[in-house]
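Below is a structure I'd like to ask you about.
With one protein chain removed, the remaining protein chains of the complex are shown where they sit.
Every chain is named by a letter (A, B, C, D, E, F, G, H and I) in the order it is written, and numbering of its residues begins at 1.
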Amino acid sequence: MLYCVTMEVRIPHDMDLERLERLKAEERARAQELQRAGSWRHLWRVAGRYANVSIFDVADHDELHAILSTLPLFPFMDIAVTPLARHPSAID
Amino acid sequence: MLYCVTMEVRIPHDMDLERLERLKAEERARAQELQRAGSWRHLWRVAGRYANVSIFDVADHDELHAILSTLPLFPFMDIAVTPLARHPSAID
Amino acid sequence: MLYCVTMEVRIPHDMDLERLERLKAEERARAQELQRAGSWRHLWRVAGRYANVSIFDVADHDELHAILSTLPLFPFMDIAVTPLARHPSAID
Amino acid sequence: MLYCVTMEVRIPHDMDLERLERLKAEERARAQELQRAGSWRHLWRVAGRYANVSIFDVADHDELHAILSTLPLFPFMDIAVTPLARHPSAID
Amino acid sequence: MLYCVTMEVRIPHDMDLERLERLKAEERARAQELQRAGSWRHLWRVAGRYANVSIFDVADHDELHAILSTLPLFPFMDIAVTPLARHPSAID
Amino acid sequence: MLYCVTMEVRIPHDMDLERLERLKAEERARAQELQRAGSWRHLWRVAGRYANVSIFDVADHDELHAILSTLPLFPFMDIAVTPLARHPSAID
Amino acid sequence: MLYCVTMEVRIPHDMDLERLERLKAEERARAQELQRAGSWRHLWRVAGRYANVSIFDVADHDELHAILSTLPLFPFMDIAVTPLARHPSAID
Amino acid sequence: MLYCVTMEVRIPHDMDLERLERLKAEERARAQELQRAGSWRHLWRVAGRYANVSIFDVADHDELHAILSTLPLFPFMDIAVTPLARHPSAID
Amino acid sequence: MLYCVTMEVRIPHDMDLERLERLKAEERARAQELQRAGSWRHLWRVAGRYANVSIFDVADHDELHAILSTLPLFPFMDIAVTPLARHPSAID
Partner (left out) sequence: MLYCVTMEVRIPHDMDLERLERLKAEERARAQELQRAGSWRHLWRVAGRYANVSIFDVADHDELHAILSTLPLFPFMDIAVTPLARHPSAID
């Protein structure tokens, strides 16, 4: 099942830099692992913002929440979820 | 170049039904033509709303506007455009 | 799968009264049919507004959209959908 | 009497971790106690967010406020309350 | 039980004037009847707007909704309801 | 002259607890003093929020501002003021 | 007593032109009468919008509402009222 | 003096088509005349919307308002004006 | 040229009190100097908020920005600027 997910990242300015770099590296590793697994089907950067637009393909809401809430940067993200249904004019 | 485009359709309640059906048929034909041409790369329905989330792949802003502004239902849509850049963690 | 759905109804003031009454009767019949079928698990009125808060239990986004978009009053409703996951502190 | 309550949790990033874990454990214990008592009738996680949608069944506004304002995470939550009336099309 | 209710009235500009005057007269009669009955405890005009701030004292959400949804001007009002609990510093 | 005033209290999470308790006690004393004096005519808690809805009866804007801006918790409150006029359908 | 009042005018596109011109002429006459009387102390156009920023000097909320609600264009205006107190740094 | 002006055009769906085409032609002629005169220094289309972002260079607020409020499509536009000052890092 | 300027002051709760008092004293001195010079033509307190509504009369946008951006409390203010044109119904 598909979901459009937008994530805005807001890093506190006084956060420890080393911790931040570690979190970012973990986030990247996790994002790539999920892409390879097929759950994180698309990942795009919103031009000009520390934000992304993503398409997830997962079994259900529980799996989506399990994935998003364990992202290393989850505590610093504002996330919006839009459930996507098949469009009657889509050809794929 | 990629754009995330969301379209909310708002049909006036007193619109002529025949005209509306004709516009919808034209919209569907145009949407499928653009998908086959590769410009309208993804088209999903927002569950529960007369709205869609789409990904367009076009040469530039002018081509995007030319496509969107000539959609048959354009006068009845509220459209938001987000330019998408490559994400550093994307694997594709 | 569960979804929290809020529906705000906005009836145009110049709508034909007979048509409106017919639509309302059809809406009620459909809502009760879906409740009996188990898809529309809860239906509450928002006190003071022509609106409701509902819980739907359906197979997937497509079924949710199929149900909502064919409600007789759908063209006159502003609908918001929130996908609900299991809460770790829920006891049921 | 029924209320739909949404709670968004916002934990300050520099909060003491031990204190946070203690608060979360207390919150969970309290939530389960209230569910067993029947006041907190439903508790769902909003997929992708540190938030929940809940249905409370209490005697009056005072009881609702007494419950919500003494939740261990109350100081870190943004809460919205919607009073729910019986819907004329509800079958239960 | 107390509720703070704000009502914004929006009259369509092309509404029949006679019908509007009749509705306003009925609204006034109903408002005064409810004030005398004690349900509509306070009624104030928002200075500069066709709007009011009101305090209702009713048995429960159902009674509140029954009252508000049968006001003659209900179809033309945007209503917000805030449930009021006893304040610990109130002296009355 | 009457004003509807809503106050949302937002206490910084790292505030000194002793100072906070002192401010709250002072706030309560001041609120009760003003209620006894007749300026703070009504004080209700917004169910589920650290917020109140109040009705003030004062000579003019200057007196209202003098009262509100010297409340002990004023620096931590987001305040909205609505001037109330007499409603033509009010019976009191 | 002073109030800052902003008025946004929204004329329905299908309004009778003759009626509109008559209302505008009456509005202008009334605005000038109130300025000469000293109640409408300042009247400025918001550059680029069919809107104004005004300062009213009246006895109380009732007088302000009586003035605003009888403006000929009142049914077509969205009005916001801000009560103004004396500023401690003002020299006048 | 420079102003950034954004204009969103909202054409009522039941507007007479001939009148609309005439207004659009007049709007275009006026826009080009003002560009040639140097007052309308830049005019860009917002991709995907019936809207523009413009830079005006005029003597003062009065001239700006005189220009904008006499645009043929002014009654159908939602306009936002941002006064632009010289930026200390600008090199032109 | 006239501008309506609203300023909301937001003082961080952990700011050094001595520094804050010094900034406030400087702000007051500067505000009075600018009022005497005629640039800051009106200065009113928004009743109930740490905010003001002001009218500035300056040569151009650059002068306005130079004044506002050097106010001692500028880093703690949220400022909105509205350019004011002459109103056709104004009598002054």
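Basically, a contact is a pair of C-beta atoms (placed from the backbone, for glycine too) under 8 Å apart; a residue touches a chain by one contact, two chains touch by 3 or more.
Remember, predicted model here, so these are calculated numbers, not experimental data.
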To test your reading of the contact rule: which positions on chain B touch the chain that is missing from view? 1-3, 60-62, 64-65, 81, 83-86
Touching the unshown chain, chain I contributes residues 3, 5, 12, 14-15, 61-62, 64-65, 68-69, 74-76, 79-81
Residues from chain A at the interface with the omitted partner, ascending: 11, 13-14, 45, 47-50
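Keep in mind that, in the parts below, only the chains that are shown with their structure count from here on.
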Rounded Å distance, chain D centre to chain E centre (Cα mean): 29
Each of the following residues of chain A touches two or more other chains, namely 2-3, 61-62, 64-65, 81, 83-86
Give every touching pair of chains, nothing left out. A-B, A-C, A-D, B-C, B-H, C-D, C-E, D-E, D-F, E-F, E-G, F-G, F-I, G-H, G-I, H-I
